[in-house]
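As you look at this complex, bear in mind that one protein chain is not there, while each of the others sits in place.
Order of writing sets the chain letters: A, B and C. Residues in each chain are counted from 1.
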Amino acid sequence: MDLPFSGDLIAALVFPGVLGIFGFLVVAIWLERKLVARVQWRYGPLYVSKPLGGLLQPVADLLKLVFSELVLPRHTNRLFFAAAPILLFFAEGLPVVFIAAAPGVVMAPHPYGLAIAVVLVLLVAVLVVAMAWTEADKFTYVGAVREILLTAAYEVPLLLAALAMFILYGTADPYGVVEAQSNLWGAVLNPLAFVAYLVALLMATTRFPFEIPEAEPEVVLGPYTEYGSTLFIYAFGANYVKLYVLALLGSVLFLGGWLPAGGLAGVFITLVKMLVFVLPAMLVRAIYPRYRIDQALRIGWGKLLALSVAAVALSLVWRLLR
Amino acid sequence: MVAILIFVVVFLGALVALVVVTFLFAPRRPSEIKERRFESGGPPYGPVQRRLLMQYFGYIYLVTVVEAAVGLALVAVLTAQPSAPMLYLAIALLLAAVLIVVLRYFKVLNDIRRWS
Amino acid sequence: MIIHLKLFATAVKQLLQQPLTVRWPEERRDYGDRVRGFIVNDRSKCISCQLCEAVCPAKAIKFHLEADGRRYPGIDWGRCILCGYCVDACPTGSLQHVNNTEIVWTDLDVYKKPSEMDPDDAAPLPGTKSLI
Partner (left out) sequence: MKTLVSQAVARLARWGTKWSLWPPHLVTACCGVEIGHIFGSVYDAERFGMLPMGSLRQSNIIIIEGTITLKMAKFVKYVYEQMPEPKYVIAMGACAIKGGVFYGSYHMVPASKVVPVHAYVSGCPPTPEAVLKAVSKVQEQIGHAEN
């Protein structure tokens, strides 16, 4: 394309890649704390860097965590204990390999790229459970069981929402998907799938109404209880990486990706469209209380499943009409 | 392909490098208490593994079945010829069957007493 | 569905409103002028009657012989509960609360001798008063 240097290197190192992931971690944590604070009529993090509105707060948190003592509990397998969060964080970031952020800005263009990305997102829950199992703690044990159950609630609707869009476009190639949306966005063509995807995104990233595995009043931090120091950044930040990946995937699947621009401008348009998924996910923390696990399961297998099946039916109708 | 390799190396390298920084520069004062299991500020008590209530595990059986069906549908859609109305009809019927099964047994799945 | 939209609308509305936080180092909450804060002793008024020592429920007040040959109260801030009984009991009004409630120490030396309880020592706190 018309990029100054090779697009896949930009993809690997800057936007959907490494810098994007770490930058999103900092900005999303700051944005979440600040938005929630403002909804609750507070200021949120402020004094750490007053002119920037406390933007350095996550940086300070990360520095403090990096330079605090690393405790590897005696009763665990120390190698797995240290490796599990690193693997988790890495696996959460892996789906960006197959998602294009702009024409040419993709690491591995593949005809089934988006489908592979969806499947990779769904596979990661195993690592959370493995991590919790390695920690061998009462709270992580309960958190792991809750994580499994929550996964059971969101996996099928998320897959069905993706299936609806693939039926609609007839392809899972990121370029093909975006090209198919050149007239109308997928969110307009199939709003049911969009809503189902949004709710499944909240469940998948354990945002607030479904923040069941790490419910602070019940199980201390769920699967992340035992981790301190740098490993805590990875264990807890993995959720934000998942949010990043799902927002990127959603902006390509539903909001037309980099359209109506191409090249480097497309990257910025994708970034702006990601906000459509990220902002509500940040804001729900200040809005909803937490569901019980049976309520979440009932929503997943009741309304959400019906919604996503209806979305698939709508896509089938669109497909047959065309 | 090179881009994927670069991504993996840089990403994993950054993650491991931060842990190494912690290992080198963070203060360390290991003690026996610090390395115990975390139990909300008390000494560890009792075994970690408990018996689970099986009340919701019907959903997990369900998800293994339904997800496989949806996965098959995904593969079928992505590999099918552009115009295959029979395929879409099959998918619609499959999903309708899933919906009917879930609706039919939804009460059972929600009933805690039958699973415990 | 409608209820969720309403919840989001409320959140966005509150997002745009002004925070009600007391921005602490710059401004302070208006507790009124009769707040039970740090206690000072005006030694020109003190008659050494020891009523404050007798009435103190936490037994935080002790009398010290000072250089001018009279006894004055000193307060142990690790025991004082700021109940204000000593101020009420003082017949001449020499013991007084000042408006400073931010009594913070960095070491355990929290016993204040009578000479350290001058009204002039308790400087007024900087900053403006907040709205609430």
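Operating definition for what follows: a residue touches a chain if its C-beta (ideal position, glycine included) is under 8 Å from a C-beta of that chain, and two chains touch if they have at least 3 such contacts.
Given the structure is predicted, the values throughout are model-derived calculations rather than measurements.
J.: Going by the stated contact criterion, tell me the shown chains that border the hidden chain.
T.: Over the full assembly, the chain not pictured touches A, B, C.
J.: If the hidden chain were put back, which of C:48, C:101 or C:115 would touch it?
T.: Looking across C:48, C:101 or C:115, the contact with the absent chain belongs to C:101.
J.: For a quick check of understanding: of C:40, C:82, C:95 or C:117, which residue touches the chain that isn't displayed?
T.: Considering the complete complex, C:82 is the one touching the chain left out.
J.: What residues on chain A make contact with the chain left out of this view?
T.: With respect to the unshown chain, the touching residues of chain A are 33, 37, 40-48, 54, 56-57, 59-71, 216, 220-221, 224-229, 232.
J.: Can you list, in ascending order, the chain B residues touching the missing chain?
T.: 25-29, 31, 33-34, 36, 38, 41-43
J.: Suppose we count only contacts with the excluded chain; which residues of chain C make the list?
T.: 19-25, 28-29, 31, 57-59, 76-83, 101-108, 110, 132
Note that only the chains that are shown with their structure count from here on.
J.: If you average the CA atoms of chain A and of chain C, how many Å lie between those two points?
T.: Here the centre of chain C sits 49 Å away from the centre of chain A.
J.: Nearest whole angstrom, what separates the Cα centre of chain B from the Cα centre of chain C?
T.: Result: the chain centres lie 55 Å from each other.
J.: Just how far, in Å, is the C-alpha centre of chain B from the one of chain A?
T.: Each chain's C-alpha centroid was found; their separation is 14 Å.
J.: Which chain B residues reach two or more other chains?
T.: Expected reply: no residues.
J.: Can you list the residues of chain C that touch 2 or more other chains?
T.: none
J.: Residue numbers of chain A touching chain C in their complex, please.
T.: 35, 37-43, 280, 283, 286-288
J.: What residues on chain C touch chain A, complex-wise?
T.: 7-8, 10-12, 14-15, 17-21, 23
J.: What part of chain A is in contact with chain B in the complex they form?
T.: 6, 8-9, 11-13, 17-18, 21-22, 66-75, 82, 86, 89-90, 93, 97, 107-108, 112, 115, 136-139, 141, 145, 148-149, 151-153, 155-156, 159-160, 162-163, 166-167, 170-172, 220, 225-226, 229-231, 233-234, 293-294, 297-298, 300-302, 305-306, 309, 312-313, 316, 319-320
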